[in-house]
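Working notes, beginning with the structure itself.
One chain of protein is taken out of this complex; the other chains stay put.
Here is subunit A:
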Amino acid sequence: MQTFDLAAQGLRALNSTLHGLKGQTNQTSWEIINPKGAHAIAVGLDAPVDVTVRGSTGYYCAGMNKQATVRVKGSAGPGVAENMMSGTVIIDGDASQYAGATGRGGLLVIKGNASSRCGISMKGIDIVVHGNIGHMSAFMAQSGNMVVLGDAGEALGDSLYEARLFVRGSVKSLGADCIEKEMRPEHLALLADLLKRGEADHLAKPEEFKRYGSARKLYTFNIDNASSY
């Protein structure tokens, strides 16, 4: 285990050290102490390493992550795991707005609540939230899966493309073109896998969720709507 004291050594040194880990490395396990809400911690990693942040982080923690597993033993500020490509990001506490925004792959797990715009414009990432999510979550979400064990705020999945949304609790309102859909066996199997990988299989069962998806009326050209385009 390598320990990096962010307060003493600084952010630039941290990220350049982590960026230096390419391909196979023997330094596979890292611990970051004294994060003190700093911005851009462990951004742009591209190696199969395990990074644990002991405390809460500021803006954009673990953004653009590839391959790495980043764990935050606290809460995360805005834009955590933004545009993640692959790997895993696990937040023990809450996440602020636009968690997992535009993510293209990998898994983001938030064990507390996520606030507004969680998964906005997601493009393939899987997001598992143990608590609630705020308003305008999964706005224009294109692909990937979002699993919410708690409740969803206003305008869930507004202008949704082909992302799948699973919510166990209540949904305050659905956004434009987002509808509840039938839960088929393949969805239950998908959910079981996501709950397991999201460290939530002891908290909820697939049958307890409802599935939401796109009605496909907004993004599919329809001659009857020509005047609206």
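The rule we apply is simple: a contact is a pair of C-beta atoms (placed from the backbone, for glycine too) under 8 Å apart; a residue touches a chain by one contact, two chains touch by 3 or more; residues count from 1.
Methods note: contacts and distances are computed from a predicted model.
Asks: So which of "2Fe-2S iron-sulfur cluster binding domain-containing protein", "Ectoine/hydroxyectoine ABC transporter permease subunit EhuC", "Phycobilisome protein" or "Glutamine--fructose-6-phosphate aminotransferase [isomerizing]" is the UniProt name of the chain that got left out?
Replies: UniProt protein name of the non-displayed chain: "Glutamine--fructose-6-phosphate aminotransferase [isomerizing]".
Asks: Just name the one of A:87, A:134 or A:175 that touches the chain not displayed here.
Replies: A:134
Asks: With respect to the chain omitted from the figure, which of A:69, A:88, A:115 or A:145 is a touching residue?
Replies: Once the missing chain is taken into account, the touching residue is A:115.
Asks: Using the definition of touch stated at the top, determine which of A:37, A:105 or A:150 touches the missing chain.
Replies: Once the missing chain is taken into account, the touching residue is A:37.
Asks: Can you say which of A:52, A:96 or A:121 touches the chain missing from this structure?
Replies: Of the listed residues, the one touching the omitted chain is A:96.
Asks: Give me the subunit A residues in contact with the hidden chain, please.
Replies: 36-38, 56, 58-59, 75, 77-78, 93-94, 96-97, 115-116, 134-135
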